[in-house]
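Heads up, one of the protein chains got dropped from this complex, but the rest are sitting where they should.
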Amino acid sequence: MNNIEIKLKDLVKDLFAGEKIDVLIGYENGSLPLRSRPCFVHSAGEVDRLVWNSYCTNNLAVYLPRIFQRQEHKKEETPPPRVGIIAKGCDARSVVGLLKENQVIKENIIVIGMPCSGMIDPAKVEAALDGAGPYSCQGEVDGSLEVTTSSGEKKRLKREEVTAEACLECSHPLAEGADLQIEGEPKEACDERYEKIREFEAKSTEERWQSFVKEISKCIRCYACRQACPNCYCKICFVDQTKPRWIGASDELSNVMIYHIGRIFHQAGRCVECDACVHACPMDIDLRLFTQKLVKDVKELFDYVPGLSVEELPPLWTFKQDDSQSFITEP
Amino acid sequence: MNKTVDNWEPKIVAFLCNWCSYAGADLAGVSRLQYPPNLRVIRVPCSGRINPLYIVKALQQGVDGVLVSGCHPGDCHYISGNLVARRKFALLKNFLAYLGIEPERVQFSWVSASEGSRFAALIEKVVDEVKELGPAKKLVKKGL
Partner (left out) sequence: MHKKAMVIGGGIAGIQAALDLGEMGVETYLVEKGPSVGGRMAQLDKTFPTNDCAMCILSPKLVEVGSHPYVTIVSNAEVLSLEGSPCNFRVKVLKKPRYVDEDKCTGCGICMSKCPIKIPDPYNKGLSQTKCIRIPFPQAVPAIPIMDKETCRYHLTGKCRVCEKFCEVKAIDFEQKEQVLELEVGSVILACGSQEFNASLKNEYGYKLFPNVVTSIEFERILSASGPTSGHVVRPSDGKEPKRIAILQCVGSRETQAGNEHCSAICCMQAAKDAIITQEHLPEVQTAIFYMDVRAYGKGFDRFVDMAKEQHKTRFICGRIASVESNPHTDTLLIQYITQEGIINREEFDLLVLSVGLEPSESSMDAARRLVVFMDTRGFLETNTFRPVNTTRPGVFSCGSISGPKDIPESVMEASGAASAAAALLGELQSKEIRFEYPQELDIRGIPPRVGVFICRCGINIASTVDVPQVVEYVSRLPGVKHAQELLFACAQDSQKIIKAAIEEKGLNRIVVSACTPRTHEPMFQKTLKESGVNPYLFEFANIREQCSWVHQKEPEKATEKAKDLTRNSIVKVVFAEPLYKETLDVKKEALIIGGGLAGMTAALDLAEQNFQVHLVEKEKELGGNLRHVHTTLKGEESAPILKALDEEVNKNPRIKLYMNARIREISGYIGNFKTVLDPPLSEIEHGVVIIASGGEEYQPKEYLYGEDDRVVTQRELEDMLNGSDKSKLSSLATVVMIQCVGSRDDERTYCSRVCCSNAIKNAIKLKELNPRPAVYVLFRDIRTYGLKESFYRSAREKGIIFIRYDKEEKPDVHKNSNGLAVDVRDKILNKTLAINPDLLVLSAGIIPNPENKLLSQFLKVPLDPDGFFLEAHVKLRPVDFATDGVFVCGLAHYPKDIGETIAQARAAAGRAATVLSKDTIEAEGKVSYIREERCNGCGACVEVCVYNAIELDTEKRIATINEALCKGCGACAATCLASAIDLKGFRNEQILEALEAI
């Protein structure tokens, strides 16, 4: 058990002991190697389930809107729970976004900031093992990950090479503004991002279209991306609406494309680049290639970075007199 | 409309705000300014009414171009409808282009109630540019 995990457990136990929270959202060990999974802890006695390691990839903020949603059907309304949440930089920014959008009750949430050093992407590990089949993991040693393949071969994989894309490019590893902080050494912030986006922008229109077609063609409309994203809390998602129907029900490619364009566009000014959608996608669609474009444009056009301040209005709720209008056609 | 190349004429949907751009189009008419007949106007109260998805949906319906026009900044009948919209439009325009939709297919412009000639020139330009591109194929629903 690492040091941070001990500190974390102590802190959470204190919170329960002080009756500060009714539930804590955190991580526990998963059944597969390199994967921790979200868990809900309801009492001090359960706290020992909690883990903190390099596999805590999920964005836990995704559970908040549901927890705080009003229970209209219930006759007696129970007061909303007091929630503690373990937060990496990205989860904390999602919480800020949700606070802005009134999906979280400020008085009822305690954000516990973790010193995140970047999560490991199991897909990268598998790729590095080159199809060597099932493996087990012995943890990290000197900046490398030690794994044993099914054939018993021990391998050391460079941490850098197996760190998730989102984490390599993470701009805010520290959960700034968290209510409580677990001390530790977070990863350094990366400020040179968007290289891939720029590369993609430089391609020809046709090439870009072909890539878009290629990626989207993989989609099976399982909506896992939507399910994983903390911002996708709509009671009835636009894809599921009738009267009017925004998107045809069939898997015809244009329908799928409009789903993705719609979903990603709905993240404009809200997406925190956590890659929850990317990790959730069973078809390995490179959603980041598209979500990040909007993040980049929002920053460049409106000088806005999501999830940093509760007070600042989301960029599409407001405007400035001198917003760029270079896109306007002059006849 | 027939999509064979020789007699193909692009179909362009224009979302015009009621107070400026629609009035500008009216003025072009009153002034008998001639422009190509490829436009199909959808009148909206304000450019701020336009949900970005309308534009995407129009492309899916197989239109060859979409034009969105509202009052110049400062002239909006509803004070700032066009300014709120401007942000959405800027992002959408970039995003669609990024995905590989020809940028000329989706255009935004401001036209005031006294700019009949600007309106006519705008249509001229948009129609020309879309003609140059040929019929829309991307994002178009199959079987149209």
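We just call them A and B in the order they show up, numbering each chain from 1.
One rule holds for everything that comes next: a residue touches a chain if its C-beta (ideal position, glycine included) is under 8 Å from a C-beta of that chain, and two chains touch if they have at least 3 such contacts.
Here the structure is a predicted model, which means the values were calculated and not measured.
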{"item": "Missing-partner contacts on subunit A, residue numbers", "value": "65, 70, 101-103, 233-238, 241, 243-246, 266, 313-314, 316-318"}
{"item": "In subunit B, positions touching the absent partner", "value": "9, 11, 13, 18-20, 22-23, 25-37, 39-46, 48-52, 54, 57-58, 61, 63, 71-72, 74-75, 77-81, 84-85, 88, 112-118, 120"}
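What we mean here is this: only the chains that are shown with their structure count from here on.
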{"item": "Length of the line joining the C-alpha centres of subunit A and subunit B, rounded to whole Å", "value": "36"}
{"item": "Interface residues, subunit A side, partner subunit B - complex", "value": "200-201, 205-212, 238, 246, 248, 252-255, 257-258, 261-262, 264-265, 268, 290, 293-294, 297-298, 301-302, 315-321, 323-325, 327-331"}
{"item": "Subunit A partner contacts - residues on subunit B that touch it in the complex", "value": "52-53, 56-57, 60, 73, 80, 83-84, 86-103, 107-110, 118, 121-122, 124-126, 138-142"}
